[in-house]
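With one protein chain withheld, the remaining protein chains of the complex are depicted in position.
Moving on, here comes chain A:
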Amino acid sequence: MGLIAEIEKKITEAFEVFDHECNQTVDVREIGSIVRSLGCYPTEAQLHELLAEVEEEEPTGYIHLQKFLPVMTRVLVERSYQPTPEDVLLHAFEALDVNKCGYLTKEELVKYMTEEGEPFTQEEMEDMLSAALDPETNTMRYKDYITLMIVDDV
């Protein structure tokens, strides 16, 4: 089987995990998860661009595999939205850590994540805090956090 066919199978599999009704459609809100679970790291803006390509002319709230497959195949073939290497991620945290103390305070973290870049929703912020913050000091030791969150590549 050719490379393209293999990629298409992988995309279809990932798609079907979220296809609850087994009818080749997924809720549009799950597209982000599907794209990311295939190893891509798009920004929200990039994701919206992608969505525009796969949505129906009259958005129904559902995305069809037929439309999703060619677009996603292209993304994977072109290796768009490459993942963040661990060291680059560490540098990013270090850049936010102005005092270079090895940790971020809760206030700093909330400020950067909800005011800069593509801001987190309140839910995303709460989720991150619940896993990242050390409850005793209310700080995030980002090096430890990164180690905790590294998901094995499949």
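Methods note: a residue touches a chain if its C-beta (ideal position, glycine included) is under 8 Å from a C-beta of that chain, and two chains touch if they have at least 3 such contacts; residues count from 1.
Criterion: contacts and distances are computed from a predicted model.
Assign the chain not included in the display its UniProt protein name, restricting the answer to "VPS33B late endosome and lysosome associated", "Serine/threonine-protein phosphatase", "Coatomer subunit zeta" or "glutathione transferase".
"Serine/threonine-protein phosphatase"
Just the residue numbers, please: which parts of chain A touch the chain that's not shown?
On the side of chain A, residues 1, 5-6, 9-10, 13-14, 16-18, 20-21, 23, 32-37, 40-46, 83-84, 88-89, 91-93, 95-96, 112-113, 116-120, 124, 127-128, 130-131, 148-149, 151-154 touch the unshown chain.
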